Each structure stands twice: as C-alpha cells, then as structure tokens.
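Part of the complex only, each chain left as placed.
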Amino acid sequence: MLLFVCLFALLFSSSSHAADFCVAKLKGAGNPAGYACRMPSKVTVDDFVFTGLGVAGNTTNIISAAVTPAFVQQFPGVNGLGLSMARLDLAPAGVIPMHTHPGASEVLFVVQGKITAGFISSLANTVYVKTLKKGDVMVFPRGLLHFQINDGEINAVAVVSFSDPDPGLQITDFAFFANNLSSELLEKSTFLDDAQVKKLKKVLGGTG
Amino acid sequence: MLLFVCLFALLFSSSSHAADFCVAKLKGAGNPAGYACRMPSKVTVDDFVFTGLGVAGNTTNIISAAVTPAFVQQFPGVNGLGLSMARLDLAPAGVIPMHTHPGASEVLFVVQGKITAGFISSLANTVYVKTLKKGDVMVFPRGLLHFQINDGEINAVAVVSFSDPDPGLQITDFAFFANNLSSELLEKSTFLDDAQVKKLKKVLGGTG
Amino acid sequence: MLLFVCLFALLFSSSSHAADFCVAKLKGAGNPAGYACRMPSKVTVDDFVFTGLGVAGNTTNIISAAVTPAFVQQFPGVNGLGLSMARLDLAPAGVIPMHTHPGASEVLFVVQGKITAGFISSLANTVYVKTLKKGDVMVFPRGLLHFQINDGEINAVAVVSFSDPDPGLQITDFAFFANNLSSELLEKSTFLDDAQVKKLKKVLGGTG
C-alpha cells in the first residue's frame, strides 16, 4: 500500500487542475478553452448536478416558448468536458425562432408533444424539415440556421444537448432587430424593406 | 443573381464533402476522425432523425435495465459533429453496471422516475453520488467509472448524451469476466479471489 | 549517408500520407477531417499555388459584388492545413450580404478602396461596425453574422482568410428565400411579413 499512497501523493498533491474534471470558477477570467478550474478539494457532487431543467420555462411571451440553458454559466461542472444541455418548452403554436449556435452542434430529444424542426444547409440552401413525435431525435449540424415549432395541441418539451459547454445562441431576429444596427446598413445587407425593418425593430426593442 | 449561381457552383460542384455535415457511410472504412461522408445529394432529412429512442428497451434481463444507443453506428447523421445520444431504461432495482466511455463525457437527463448515479474520480478515488429525480441532470467526466441504479418504485427513463459520435462503452464486469482473459492474469491484476472470478465468468460467459 | 538513406526509406516508402501535407483528392469521399490525400509522388508545386484570386470577380449582378473562393474545393493544397482564402470584389455600393461561416473565423485585409464591415455578437446582440480603409484588417469570430459594404466611390477589393480549409458560407437571405422552405414555416420562425417573404422568394428564386 505504500506505493499507492506515494503514487497518489506525487500525482496530485499541490495542484488545482486534474485530468478528470475542471469545475468552472465563473467569477474569474475565462480563456479560449473555457474557465479556470476550482480546487478539487472544494468540489462536491452538486457541482456535477443541475436541477434547473426539471421546471417548465415560462411560455407566456410573444413566442409562446422558453429555453432553459444548462450551459457552463449555469452548470459549471461541464466546463472543459465538451458538452452541455438545455430544455425547450413550447406551448401550442410556440416557436424557437431561427437561430444558430456559433460553436456547437445540437441534438434534440422530444420528451413530450410534437415538434416540427428544421435546419438549412449552406450547400445549395437545402432545407431539412421533419415533424418529430415523442422519443424522436434530430441533429442540427454546427453553425447552421435552424428552428423548432410546436404544431401539436399540447405543450411540447424537448431536451437538447450541445457539443460544447458554451455553445452560444444567435437568434437571427434579435441579431437584426434588437440592437442599434442602423436600418440603412441592415437593409442594404439583408434586402429587407424599410417598413419590415422598422416594424420588427419596434417589436424587439431595436433602435437606429 | 449570377453571382450567387456562380458562387455556389464554384464552391460545391464536384465534392462529396461539405463543411456543414458528413453523414456516415457505415459500410466503408472508418478512420480516426470517423466515417467517410455520403454524397450530400443522397442525404435526406431522415439521415438527421433517429426514431429508435422512442421505444423502451427490454429490461427483462439480469440487470433489469437496457441501453438503447443513438451513436454514429445507429445514427449516421452525427458523424463528425462531436455528439451522440442514448436512452436508458431501468426497471425498479435495475442497474447500468460500472462502466466507462473511453472517449467521451456524458450528461444524463432523468425523463421519468428516480435514479441514483455516481462516478469515481481518479483523484484520491473520490466518489460523487447523488439520487436524481425527474428533470435533474448529472455530468460524468470523460473516461471515469460510473453507474446508474433505479432505486425508485417505477420504471426510470433517462436520456444521455455524449461528447463524441462514437463514445465507446466498457462495462467493467464484461471486460473482466465476459471473455477469454485467463483467470490467473485477471486475479493477479485485480486481486479478486479465484472463486469470485470463476463465479462471474460463469454468469457472463467468460472462459479461461 | 547510409543512415539517412535507410532512415528515409523506412519512414516514407509505401505511404500516401505524410505529416507534411495532404493535398486533397476531391473526387474521392471526404470525411470529417477533410479529403483523402493524393500520393506525394503525384504532387507538384502547382498544388500549393492558386492563381484564381488574381482576377477580379464579376460584380455585374444584383449585389454589385463577387466572392472568389480559394477553399479546399478550388485549392486542394490547403486540405488538412487549417486555413483557406477568398477574394472579395465590391463595386461602389456593392454588398456582401449578411452571412455566417458555420465552421470558421475570418480575417479581412482591405487591398483597395473603403469597406464598411460589421458583425453581430450573440452576447446581447451587440453590433461591431467599422469603416475600413486600405490596409486595415478586421476579424469576424466564427459562426457570427457579418457583412461587408463598399461605401466608397471606387471598386473595393479585399483578401479574406479563414481558420478552416472548408469554412462554409450561409447567406441568410439565401437560406431564407432561395429554397423551398414553406412561407408558413419561415414566417412563423422569423416573424417576417408574408409580403416581405413572398417578395424576396421571388427575387431569389425560392418557392413554397
């Protein structure tokens, strides 16, 4: 047994980094690989468990839908482990609008209800759309535009997971209309009509 | 419009590879990055959808549990996208025995029931165990021993996802007892008693 | 000298793969890491040289702009090397419309003229816009929406490079309006008005 004591003492005595895991210190500065690790001695099982996905998101909003993330910012145990999760709730007619995850692929599992989901390939703009029922899985390749719509009659719930702890989320409508990007530049670069741009900027709180 | 036609023609005319996705040709030879891509022209939305997780696995077996994978071998659409999924079914007292995924981290979402899950760190052999209820999520860092047990009174169901399309699965009992590894080498390298080894080899079909 | 002859013979005699480079066989099947390598004995310096960026793209089109790619499909020498290039030509008022590269970051160097370029962060939808003059460089982080506009009075030319041999290109207008995605799904998932959708589908050749 001396060997083992000795071995483990040598391997891990003075270090806050371990090959096994790297629970994020969210207050510290991140870097391109994620967040700094908390000392293993301060890590407990609760750092590897996230309970926030057990509660339905509030779908009383204009899209009748909600996204509840379990990304590294909410769930620091996934830091450096190459994956994360989220929960989607969609009331009937609810929609997760067109969006991309700049840094991750996504798989979706339908827990309840019926979801029509699709993505658009950059290759000839081909559209891949399917209505998914409970238990079905769909994959959305990294960086591509995709959406989910509840066209059933009951609330739909899905669990999605990502190939990165910090997948990002860029909703096209928000990127276009919920900031101060000038209408002129936006119209020139999207060919959308001025009236359309003004209307959606108003709805989503944009200026310019 | 000429530009676009021209641009897209240039970019993608003669190629079976696209940045967007790479649906696996499973019959062909794999390589360290995964499988060869099918021609995009032969890809349909059904390559990105997997319906096999909607059906409960058969838990009438010695572990009262079942794993239904949606790895690249079953779900070729995830090839090269850095993730995959599986479904766990555990009857009451069912167990997914101690195992590792040699090449991936895992997150588990409890769809139904109550699951006690745990993993063991290589750092001081620390154990992280928790009883999870419906909606809870737990992460199992890559390569570490972990297990799941249904200690509730109803069937438990979980969706797990992995940080690799081909995470592998090494169940320790099977690695030790379900092959022709000689009892002598096994006993020397595990300190298990001969009677224990012989007993489990018999149960799991091992020889030697 | 015997050593060296011997050494090199051992190292490389029967192999079509070399650590040094992997010029793409574009006709063969790709895989998640890129294309298969051509035999080094068939590779010449011309595989590492691309002359297509020396010629201005044709900007006589609706966007008064052109993109000339030197991606792996045009320039097989970059296969596996983690980068690629393209040339942008913009007549006065020309625009490279809002787009993303699903798998790569981009840097742009202004060779001639004046270009207003911008990208939109997924973080609070912040807009980063700047008018660039000859010699200026701007970086567009991977997967984010961005655009370029010539608001000068002469033709603008830029060289852009990417962090991947096959960066992909998803022009939002084309993804939305140049395919058979149904107007109903598109409108639900983007909140665009039906008239706007129909108008742009007509311009860009979309149906549905």
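Letters A, B and C mark the chains in the order given here, with residues in each chain numbered from 1 onward.
Everything below uses one rule, namely that a contact is a pair of C-beta atoms (placed from the backbone, for glycine too) under 8 Å apart; a residue touches a chain by one contact, two chains touch by 3 or more.
All values reported here derive from a predicted model rather than from experimental measurement.
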| item | value |
| --- | --- |
| Full complex stoichiometry in copies [only 3 chains shown in place] | 6 |
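Methods note: only the chains that are shown with their structure count from here on.
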| item | value |
| --- | --- |
| Arrangement of touching chains [line / ring / star / complete / other] | complete |
| Central chain of the complex, centres being mean CA coordinates | A |
| Shared interface numbering between chain C and chain A [over half = same, under half = different] | same |
| Rounded Å distance, chain A centre to chain B centre (Cα mean) | 22 |
| Where chain B and chain C are represented by their mean Cα positions, the distance between them in whole Å | 35 |
| Per-residue overlap in chain B, given as positions that touch at least 2 other chains | 12, 18-20 |
| Chain C-touching residues of chain B, taken from the complex the two chains share | 1-4, 6-7, 10-20, 22, 25, 28, 31-37, 79-80 |
| Sites on chain A touched by chain B in the complex | 8, 12, 18-21, 40, 44-46, 48-51, 53-55, 70, 75, 77-78, 81-85, 104-107, 109, 111, 118-119, 121-124, 126, 128-130, 132-142, 144, 159, 161-164 |
| Residue numbers on chain C that touch chain A, as the complex places them | 95, 97-98, 100-103, 116, 118, 120, 122, 124-127, 129, 141-145, 147, 149, 168-170, 172-176, 178-181, 185, 188-193, 196, 199-200, 203 |
